[in-house]
Structure formats: C-alpha cells, structure tokens
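Okay, structure first, notes after.
As you look at this complex, bear in mind that one protein chain is not there, while each of the others sits in place.
Now for chain A:
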Amino acid sequence: MSHVTSAVRTPLVTGGKTYADVTEDISRQVEGKPTRAWTIAFTISVIVLIYGAACVFWTWWEGLGVWGLNKTVGWAWDITNFVWWVGIGHAGTLISAILLLFRQKWRTAVNRAAEAMTIFAVICAASFILMHMGRPWLALWALPLPNTFGSLWVNFKSPLVWDVFAISTYFTVSLVFWYMGLLPDLATIRDRARSKVSRYIYGAFSLGWNGSAKTWARYEYMSLILAGLSTPLVLSVHTIVSFDFATSVIPGWHTTIFPPYFVAGAIFSGFAMVQNLMLIIRVVFKLEDYITLEHIESMNKVITLTGSIVGVAYLTEFFIAWYSGVEYESYAFINRATGPYWWAYWAMMTCNVISPQLFWSRTIRRSIVWTFTLSVVVNIGMWFERFVIIVTSLHRDYLPSSWAMFHPTLFDISDYIFSFGLFFTLFLLFSKFLPVVNMAEVKTVIKSSSEKLPASVSGVAKGERVANPAFNKSVE
C-alpha cells in the first residue's frame, strides 16, 4: 500500500504520531475504565432503549392500530424510519469499499466507526421491517424457505422480497468486512491485554492473528475482495429500497429517477451521521490528531456533492411531473409543495438542498460547530424526504374520496425513539470495547501522510516527549 504522497498535501495524521502513539492513543479507551462521559451516555441510551422496547412491545401486543396509520396512508413513520436508517447505513460501506478502491487515504481514520454505524443502522432499519408487519411473527414467510415451512414460495415480483435479499446481503457483507478489518486491531489489544479474561476474549475474536507477512497478505487480499463485493452493494441496496416505491403505481412513487436519487440521498445522510458521530468521538476519546479538520472537510465536500445531486433530483421530479402531462403526477407534486403537508416539503428542501450549500464556504466547512449543526440538519431533512415521499404521495392519490391525513401518535414517535436507543446502545458498546479507529490502517499512512516533526524528535514516542521537556521544546 505504499505510494508517494506529495509533500504539499496536508497531513492526514497530525501531532507527529509514531506507530506506538497510534496504538497507545486508540487502545487507551478500550483498556481503560469507562469514562464518566461514556457512562452517562450509555445509561441514557439504555433507558431510552428500555422505554422504546416497552412501546414496541405494546405495538406488537395491541396491533398496529396504536400508530396513526389509516386506510389511505398504510405506511408512514415505520417505512420512513426504515429507509432513513438504511440510508444512514450507506456511509460505512461507501467509505470502506469505494474509498478504498479509490485509494482515498483519509478514510482510514473514519472507516471503522463508519462501518460500525452502518451495521447498527441496518439493524435499526431491520427492526422497522419487522415492526411494520401486521403479523411480525410470520416474518419468516418473506424468506424463500423450503417447503417444510409451508408449501408456498415467496413472490419474486415483489420489491419487498428484493428488499429482504438486498438488506440481508448488505448486512452480511458489511459485517464480515467490518470484522475482517478488526482482526489486526483485536490482535493488538490481545497482545496488550493485562487481564486473562480480555486476553481470552480478544484472542478468540482475533482468530489467531499472528501478524506474519502471510497473514497480512491474506488480510489485504480479503480487503480488496470484500471491497469489490461491497461496492456494487452500496449502489444496489438503496436502489432496491427505492424500488419499493418506484415499481408501484402511486403518483409520486412511480418514478424512474428514484434509484440514483435514493443512493445519493443515502450517502448524503450517511455522511452526515458519520460526521455527527466522529465529531463526538474525536473529542471524547481525544483523537483530534487522527480525525482532523481535513477529514471533516473531505466529508463535508461529499455532503455538498450528494446534497446537490439530491437537490437536482427534486427539481427533476418536478420538471418531469409537469412535462409528463400526467394529471395525477403533477397533482402529487403540486400537493407536496402546496398541500396540507407543505411544511414537511419545505423542511426537506431547506434542510437538504439549501443547508449543505453553506459548505461552499471554507470557514463553515472547517468549523466543527457548523459541521455538527448542519449534519444534524441534513439528517432531519433526509427523514423529511422519506416522510414526504411516503406520506404526501399516499395521502392524496387517485380517488379524492379516499384522501386522508396522517397524524402520528405517541407510539409512532416512541417506536422511532426505540431505534435511537438501540443504535446508541450498540454504538456506545462498540466505542468502549473495540478500537474506534482502525489502528492498522492508520499506521499505513503514518509514514507517507502524517505531520512531520523535526528529525530530532521524530521516532520518539509521544509519552517520552511529554515526559522529557527537551523533546517538547524542539517540537515547538
């Protein structure tokens, strides 16, 4: 993986890190006691999860009538949340697979957390697949199971079946890819472990990694192969999710632009979510040297690009609705912008199209506060995008006699909150027990792309530099 990096490029790792520094900095939170911040965050997440789980249980026990759905609007928050989470789950694989193939070195600092986020987001999305079913205990019927489970086969024409394949494949590959990437780091922690228990556990999970050249070679091959496998998946998952709508007959859903538009939207929201998580992690775990402003800026550029693609898609939809001359299609879009749900539409437009354009300004793009705020705004906007597509298309479709409004209930909201509880609980567990930055990969860029320190101190471990003021002086 060695290549030449121009000296004028800004370094990816600052603070003149040595290999030892990397290991030390990143393993610290895994090996140490949970920090106060982590404990508080984890407690809150678990409480939210318990509350959400109780609400989900009640939804399951009573029936979906506890939601605000009706005969006209058969999907609302459930599928909105599902698509939103799946969308968020796109960033991880994009970063680890496509950026790997494109040799984007900056990804090394963020790919681990992004992939973890992907996996947890897909789990949250899957929970809504189950939750939205009238009889979730029969969910297995959506799988092409052998006849012992009943003589019927699934309907391969149904986009929901395609979804089952797409999501489960994506989940599996992402999980394997993530776990593969973890192996050298798990081995590092195993080697450093002081207690027998953690040595045993990390040892078991590191699958006997021995750091030999052969092992590393296999690791590299596998990374490339999995990256190759994942790349089409990044595009396919949200394409197929978009088919849930695009193949239907409902005006506002029946649109050929959906696949690229959904993929762009997914990356858009995924990157925004990665930004949010990384900005917190880098502060809490003191990883500012690894996740630098360069990373933040690069991701903001991606956000601006995908946000603009999404914006163009919104305008194209409008144009096509008018150009097609289809009465229902044009009405669906006029209704989006001016109907009873106009506020949702304009919330979406503001958050998704206008707000990311602020990143054209370098100051904003490199401002942590702006980045964090705008990333939250983008994710709100992307939630509204799915809400607008699903609810405003359904609530006024063909026959005006059936037009109706959807109003969320406590359970719509609480079941959404459940997914946050689930996500953050899982993510906090991950951030405590696994290295949040890929140590092995960061080390590969240290030589070529890290901040160079004066010769006198380069190669001296940070701990020593801190202990010995002489070194410190030279740094300054």
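One rule holds for everything that comes next: a residue touches a chain if its C-beta (ideal position, glycine included) is under 8 Å from a C-beta of that chain, and two chains touch if they have at least 3 such contacts; residues count from 1.
The rule is short, and it goes like this: contacts and distances are computed from a predicted model.
A chain of the complex is left out here; the name its UniProt entry carries, from "Tripartite-type tricarboxylate transporter, receptor component TctC", "Membrane protein", "Universal stress protein" or "TAT-variant-translocated molybdopterin oxidoreductase", is "TAT-variant-translocated molybdopterin oxidoreductase".
Checked against the hidden chain, the listed residues A:R135, A:K286 or A:K447 yield one contact partner: A:R135. Of the candidate positions A:M222, A:V284 or A:A404, contact with the hidden chain is made by A:A404.
Think of the hidden chain as still there; on chain A it touches residues 62-65, 68-72, 74-75, 132-136, 138-139, 141-142, 152-155, 157-161, 164, 244, 247-250, 327-328, 331, 334, 338, 394, 396-404.
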